[in-house]
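What you see is the complex with one protein chain gone and the rest in place.
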Amino acid sequence: MKYLEHTVDAKVRFSEVDSLRVVWHGNYLKYFEDGREAFGLHYGMSYLELHAHGVVQPLVKMDMDFKSVVRYGDLISITTRLIYTKAAKVIFEYEVFNKTTGLVGAVGQSIQVFVDENMELQLFAPPVYDEWKKNLPWKEK
Amino acid sequence: MKYLEHTVDAKVRFSEVDSLRVVWHGNYLKYFEDGREAFGLHYGMSYLELHAHGVVQPLVKMDMDFKSVVRYGDLISITTRLIYTKAAKVIFEYEVFNKTTGLVGAVGQSIQVFVDENMELQLFAPPVYDEWKKNLPWKEK
Amino acid sequence: MKYLEHTVDAKVRFSEVDSLRVVWHGNYLKYFEDGREAFGLHYGMSYLELHAHGVVQPLVKMDMDFKSVVRYGDLISITTRLIYTKAAKVIFEYEVFNKTTGLVGAVGQSIQVFVDENMELQLFAPPVYDEWKKNLPWKEK
Partner (left out) sequence: MKYLEHTVDAKVRFSEVDSLRVVWHGNYLKYFEDGREAFGLHYGMSYLELHAHGVVQPLVKMDMDFKSVVRYGDLISITTRLIYTKAAKVIFEYEVFNKTTGLVGAVGQSIQVFVDENMELQLFAPPVYDEWKKNLPWKEK
């Protein structure tokens, strides 16, 4: 498996915690999105750059596993891993690690596809994306 | 003062409550927006209809007073009151009433202006809006 | 497979739509939660009742498939289906149906477990839950 990953630190907002005083599960999707964005900025392919090329990558699948609670005040890191694929899709894995407790908070996996501006599914990734992908410093596992 | 009002019932979502087990203050803006939308649908001028006429009404001011707590499970009603004005702006007042406790939860007031699609401020309300306003069953207070 | 389901109508909030003018994917988790809550109220086992018995049911898994876009102004219905299981867990399936387009917007599945107030995993469902489960009008498929 070829992959590439990036980690970014983050903090839990007061407004992200529910009445059980733990992060409300839906807010992990914001952490995953923060991770995906940080990944894109780090490796030179941001949402806005893609959008400027008329490329949109809607999510078609998102799986989440909640492992341990994250509380307000906890420091977290978000690791985002792009999984290499030849298919016209984008596969990311995520891990939210709770640095305060030393435990994994949640993991996830998402699949995105390529659509044009009329939301029509594209069978091939756009050239700008393939070009970018080719030049990445992939790791092997 | 000429005004027109509309009331809609609503429920507090689990995800809207914070770790003190009361509605997080920012979520009142969602209730105000729900009220504004219900008002528009009731009186025949929705966001989407305005948008179809190229009219956008961004908020320029929002004031909120928090009076008593609202908890998960509480039933609320949202009263939205359009205040008549000759100026090229839209003034709404809001009241979130907690039907479970019999107390006012929060009140607010917002001011919106008219901009065109380039976000340029308009000194006059668009004809479609003035026409609509003229035919409303205004009340006097 | 034994199951039980409940459907509730809902509306898309302006604040739930992203810059592509479609529901931001994380907001489907609010629809799923709305569905779960409506299910509980309909069949007589709400979050607050469980909480009063010291029972908390944290999510451990959530899978989502996004099928077609849902836009601001679209009317949706949320169907929530409890899947019968002998295990000490709670399995729900969800479908967000877009009544405006006639297409399924998203489906999902969640797994919850039982913990006590110290967040310790319980190997058996609490008596109040088993009693409730026994008396439900399960359907067969």
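The first chain written gets the first letter, and so on, giving A, B and C; residue counts start at 1 in each chain.
Note that a contact is a pair of C-beta atoms (placed from the backbone, for glycine too) under 8 Å apart; a residue touches a chain by one contact, two chains touch by 3 or more.
Since the structure is predicted, the reported quantities are computational estimates derived from the model, not experimental observations.
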item	value
In the full complex, displayed partners of the excluded chain	A, B, C
Which residue of C:Tyr72, C:Phe114 or C:Tyr129 touches the chain not shown here	C:Tyr72
Listed residues B:Leu29, B:Leu75 or B:Leu136, member touching the removed chain	B:Leu29
Hidden partner chain, residues of chain A it touches	13-15, 29-30, 33-34, 37, 46-48, 72-73
Sites on chain C contacted by the missing partner chain, in the whole complex	14-15, 17-21, 24, 26, 72
Absent-chain interface as seen on chain B, which is shown	20, 22, 25-27, 29-30, 33, 56, 58-66, 69, 119
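Quick note on the criterion: only the chains that are shown with their structure count from here on.
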item	value
Distance in touch steps, counted as few as possible, from chain A out to chain C	1
Centre-most chain [mean C-alpha coordinates]	C
Residue-number overlap at the chain B/chain C interface, same or different (half cut)	same
Geometric centre distance via CA averages, chain B-chain A, whole Å	35
Intercentroid distance (Cα basis), chain C paired with chain B, Å	30
For chain A, residues contacting two or more additional chains	20, 26
